[in-house]
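All protein chains but one are shown at their positions in the complex.
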Amino acid sequence: MRKLISLILLVIIAGGIVLSLKEIPFGISKIKIGDYYIKKGIEETGATNIVTSVVVSYRGFDTLGEITILFTAAIGLSAVLGTYRKRKAGEKVEPPSFIVKTGCRFLFPILLLVGAYIFIHGHLTPGGGFQGGAIIASAFLLMYLGCEGKRINENTSIVVEVLGALTFIVLGIIGLTIGKDFLFNFLPKGEPNTLLSAGIIPVIYIAIGFKVGSELAGIIDHLIEKNQ
Amino acid sequence: MNLSIILAIAFGGALLTYFSGKISKKARDVLAVLISLVIAVILAFFYNTSSREIFYTGFLDFPLILRIDTFSWFFAFTIAVIGSFSIIFSLSYIRKKGNTDYYYTMMLLVIASMIGIILSGDLVSFYIFWEIMSWSTFLLISYNRGPAIAAGIKYIIMSVTGSVAMLVGIISLYSHYGTVIYTELSGLLYNASSGYTIFIFVLFFIALGIKNAIWPLHVWLPPAHSEAPSPFSAVLSGTLIKIGTYGIILLIYVIVKINVFLNLGEGIVSARYIIAVTGAITILIPTFIALLQDDAKRLLAWSTIAQAGYIILGIAYGTSESVASGMFHFFNHAIFKALLFMVVGAVEYRTNGVRDLNSLGGLIKKMPVTFVGGLIGICGLIGVPLTNGFVSKWLIYKTLIINNSPFLAFAALLGTWGTILYSYKLLHNMFLGQLPEKYEKLERAPFSMQLPIVILSLAIILFGILPGLPLKVINSIESGFGLEPLTINIWGITSDTGTINMLNLFVAVFLIGIMIWLIFKGSKKSAGIGQYDNYAAGTTVPKNKYHYSVDFYGPLHRMISPYLRDFIDDFYMSLARSIKNLGNGIRRIYTGDVGYYAIYIMLFLALLIFIQIKWKLW
Amino acid sequence: MEIVILILVFLMIVSAIAALIFKDLMNAVIASCVVSLIAAVLFYFLQAPDVAMAEAAIGAALVTGIFVIAVKRTKRFEE
Amino acid sequence: MVNPILLIVIPLGLAFVVPLFRFISKKIEKFIPFFALLANLIISLTLFPHVLEKPIHVSIGGFLPPLGINLVAGPLGILFAMLIALVGFLVSIYAFAYIKEKDQEKYHILYLLLLTGATGVVLTGDIFNLFVFFEILCISSYSLVAYFGDKPGIESAVKYLIQGAVGSSLVLIGIGLLYGQFGTLNMADIASNIHSVHSISVFIPLVLLITGFGVEAAIFPLNAWLPDAHSSAPSSISAILSGIAIEVGLYAIVRVVFTLFGASSILTFLLFLGVITLLIGELCAFNQENIKRMLAYSSIGQIGLIVFALSIGSLSGINGGLFQLVSHTLSKALLFLAAGYMIFRSGSMNISSFEGMGKKMPYTSFAFTIGAFSIVGLPPFIGFPGKFMILKAALFEQDILFTILVFLILLATIIEGAYFFRVVQTIYFKGEKSTPGQEREIAPLSVLIPVFIFVGLIVVIGIYPKLITEILESSASELLNRADYIKNILP
Partner (left out) sequence: MNFLSEYIYYIGAFSLIFIGLFIVLAKKNLIKVIIGLSIVDTGINLFLITLGYIRGGTAPVFSKPGLKAENMVDPVPQALVLTAIVIGVAVLALALTLAIKLYKHYGTLNLRKIKEQKW
């Protein structure tokens, strides 16, 4: 009965959306703001990866909100899951097989390196803080599954998170204090396609990379952690 | 001496008594009495002066205006006097009870808001003080716990319904004429469509009818009056009911103007006639229900509804006599109903809480002053000559007969007959008859109770003998309304269809009184007989079995009680129950299952899309 | 070129329906991981490399990881 | 003058800093929300006069409006920001005494983030940014509802999360459709392109946005989460939820309907929806035993009244609606705080356990009574001018439909009066006779200060409503004439 009702409702809504989709032409260049970003992107922000320049400088406030959401989710998660209990030594966990242990011990640094590369070159090549952070987090996930007994130190992960977020805000406030607007790109833009170009964008993306990495690792750590 | 000082004193005083109560109980009592007296005295100075002032402009571009003329002076002064008497009365009554500061604050707040209503010059301030009065009365009615809570809830719901209807009336008047001030508003309704006038009239009449306990809207009054503390029920039925009367007079004679009111609904059936008929019903049914009551305060509560019926009957005809009769009966009823409640309160105070008429009796020897007060109050209620009730009843009958509505006159007569019955029952069961054992060592009512009883009884007699005093004030009110005043003199009314002259009546009664007194004094032989010294066919008279005031009107009770079950009350109760069940049913929408909640969201969206696709409403 | 995209979209829809039907939650989680993987590939075809990487790294890896952990700590079969 | 961006940056920065205090000292944590919101209150008060003539327009990152994100601090925005800061500040004082167990740090971070999200929604001028801040608001309220981790809390949080997630997805689809058509995300830019709602492709995003934001704004069919969430959340959080979170959801709908789409034809539908929400809210609240659930249903009712007032569409209608919104925020926050402390003392949430509370806790029950009277709309309190203005606006429309709706509204107000007075009676007049020796526990100072500041505000604004009517007028006119909102932002 309930399946039928929801089916009918969804069909009506689908009909409405299909009708409204008719007015939106597909695949032809209909963009207004996007054109401006593509044409002026490089000389205004100095980053060759236009998506990164949009994410960080043009719509930087969104990304600030974005980080806050991740931070809220992490804090909310740990609040709901209750007190953080270290895993007792005596707990019996069957040790992972030898191949898995050596494999993950070998892969862990490589993954960290790949993650770091991605968020450092965020403004040049596709990828950035979020993707790099996610890779680092999956590196930690691999470490949990592979080599047992290794745990990230909770205090360091908090300090990394807070520093990452604070650098973003401080950069924004510096923009404010020098009389311009919040999140103004005050560092020199440098010439494109070099590592040190695009003003504050790489700095922000590195900070975001660290923050997202430690946060997602913290989330996984809380979830895996056995607590009463 | 502008009017806002009165309000400032009244409301400020109410708060002051609360905090002074924290310091010392004595200081608070004195302060409370002082404030009520000061208000009465200041109001006395405003006799036949008329002044107007804007006392507050902060409220949403509505200037709130206070005004006083003889019409509002007359009501305000009665309320202030009755209020101060009941505060004096409650000095000793309340001392034994719990949180007394709360009681005095609320009492002063009620009096202050009533005076605020009377003095207000525009409908918005009228409404504001009206609401303050309702919620402060609510807090005071449910003062002594137990059944008073149900009474309080019933009162507040009905009065909120009324005031909400009135609010719609006020705002729709404002939206039509752009003003809420009486002076600008009066007469504007002349050229309005009769449908609109009836709409406004009905809205206001609901609110004022509830307050005035007119028959179909009276349901809250019996429980409220009998459960409220006695001094407050004296104020409640003495003056609070009269706010409804004030509102109706204001509505008919000031806002809607008499000529519009007279030919209102001329085609079908004139509004005047409908109001008169409701007045008559309000007299008949409550009177005979009052007969059946065993609780003294409930009996008085039903009699208040009946007397309010008389007032409405009086006002309905719109001629100068009818206005005079209505106003005068308001004034008298305020006095003797307050007196009767105080008498019952004194008895209740002494027998700590006993109001059941079946178990009282023979208190005449123990509390003679209260008895005399009760006797005079009842004579006023019935309308025995030489009391003020007589004059106003006479005026009411005169207006009924002159305006050729004999049936209503007969109904009023039947009502008076019923009044005689239940007032005698009240007096007899409480004071006459056999004194039960446990009240042997009952001492008299304390002085602070006897003082108001004595003063009010004197007032009844005084205005009974010299009706000219209040009538002079009523005349100036009538000329304010544009009616030609009655021809009166200090002793009575002279008009072509009948005159009263209290002087010769008083002289006759006085002389007969002296003669009887002489005869009684002359013959020595009379000797006091003890209560139990009488013949009972050889056996000794049983100490407490022989008491015939139990089930006083038994046969009449059994005859008419099936017809007089208060079906209006059951109607309201079933209405409340159906709303409660509706609420219980609707609550089931929130089933607790998230699947349903998500379906509700999608349903809302699908509904909107479907309507737009199908009918292109938007 | 069009055919590959057609097949991928069709596969994606099939695995979404599979996630709907499977009673065993582990299979459903795997099916939803397949959906986000195919979506990552589609993002690549839509010339959105950043989003493809993000979808792969976060959508496929971490979300599936969290789901598996959650299913591990509650009941595996849907009743 | 001060840059309104600080209204968001200060609480956000402090929220990020709070975890560091774990290393310094545990005690300072609870004062951080206090200072952050105090700063917010001061900033919004200083911005208050400047905003009345011309709304302040701030672009972020140095890019002019259609390109970057911009903040629009108009009279409506600043009014809401001030309201959020004030209620948040007072409730943060309340939380000193109230939240004891569990490590408080997480509660204070989430609390600050919730208020930052709310302030962000109210100030931003870009729809996607509005969506992001709306998400912050929702996620932090999901976690705070489940903060105690007890059985009802978790269950209500799960249900609230599922409905909120569905709502947010609808909002995102709506934003996608709008971007697909107009190619821009700036609200003023979209508004200048939208001329009528008749074409289906503009109507569908409007409906999606209304439904999505409606879930948070507790409109009738979408508000199933509200009674559970409010009755099982910690009391200070239910005060914030029903004082601020619903109103911000309502702000989002109003901004979408009036400024973005200028959809005056949908208003008649919202009119009926408001009245239905009011009736259902009051009828459900009528026979509740749990006090917080009763207050939650009465919040639904009041929201219905505000939606009705706003959708009258005339200047005085919106004016009345906003006034009622302010009055509901203040009185409902007061009611939740007072009821929260009474529950904290009496141990159970149902009303029968409040008997004789008038004796035991005189100040808190006095404040509760004033809050109840003001919600019902009795004169000397703030509820009365609100109800008065709404009725005036409705009856000025001079047509029979509005008179019938007014009577329905007043029927609901009577029902509301009935159950509030019943509670007041249970507090004062039920319970055994007061033995004089009974000890009177006086609530700790950190409960009394916010409660009595609320009481002061309710009485002062109730007696002198002109205090806030002029900012209401300018925000109502900002909402109504859409043209100069657009002219003001786009060059």
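Read from first to last, the chains carry the letters A, B, C and D; within each, the first residue is number 1.
Note that a contact is a pair of C-beta atoms (placed from the backbone, for glycine too) under 8 Å apart; a residue touches a chain by one contact, two chains touch by 3 or more.
Because the structure is predicted, anything quoted here is derived from the model rather than measured.
Trainee: Which is it among B:246, B:317, B:491 or B:590 that touches the chain not included here?
Mentor: Touching the chain that is not displayed is residue B:590.
Trainee: Taking the entire complex into account, which one of D:154, D:315, D:411 or D:459 touches the absent chain?
Mentor: Going through D:154, D:315, D:411 or D:459 one by one, D:154 is the residue touching the chain not shown.
Trainee: For chain A, which positions touch the chain that isn't shown here?
Mentor: Residues of chain A in touch with the missing chain: 2-3, 6-7, 9-10, 13-14, 17-18, 21, 24, 26-29, 31, 33-34, 37-39, 41-42, 48-51, 54-55, 58-59, 62-63, 65-66, 69-70, 72-73, 76-77, 80-81, 124-126, 128, 130, 192-193, 212, 216, 219, 222-223.
Trainee: To test your reading of the contact rule: which positions on chain B touch the chain that is missing from view?
Mentor: The missing chain touches chain B at positions 587-588, 590-595, 598-599, 602.
Trainee: Over the whole complex, note the residues of chain D touching the chain we left out.
Mentor: Output for chain D: 128, 132, 135, 139, 142-143, 146, 149, 151-152, 154-159, 161-162, 165-166, 168-169, 172-173, 175-176, 179-180, 185, 227-228, 231-232, 284.
Here is the rule we go by: only the chains that are shown with their structure count from here on.
Trainee: Going by the touch criterion at the top, tell me which pair is linked by more C-beta contacts: A-C or B-D.
Mentor: When B-D is set beside A-C, the one with more contacts is B-D.
Trainee: Where the centres are mean C-alpha positions, what is the separation of chain B from chain D, in Å?
Mentor: 44
Trainee: Could you state the distance in Å from the CA-based centre of chain C to that of chain D?
Mentor: One centre to the other, that is 38 Å.
Trainee: In chain D, what residues contact two or more other chains?
Mentor: Residues 200, 203-204, 207 of chain D each touch two or more of the other chains.
Trainee: Taking each residue of chain A in turn, which ones touch at least two of the other chains?
Mentor: 16, 19
Trainee: For the complex, give me every residue of chain A touching chain C.
Mentor: So the residues of chain A in touch with chain C come to 49, 51-52, 118, 126-128, 130-131, 134-135, 137-138, 141, 216, 219-220, 223-224.
Trainee: Chain A touches which residues of chain D in the complex?
Mentor: 3, 5, 9, 12-13, 15-17, 19-20, 22-23, 58-63, 66-69, 102-103, 106-107, 109-110, 113, 116-117, 120, 124, 128-129, 132-133, 135-136, 139-140, 142-144, 146-147, 149, 154, 157, 173, 177, 180-185, 199-205, 207
Trainee: In the complex, go through chain B and note every residue touching chain A.
Mentor: Residues 595, 599, 602-603, 605-606, 609-610, 612-613 of chain B touch chain A in their complex.
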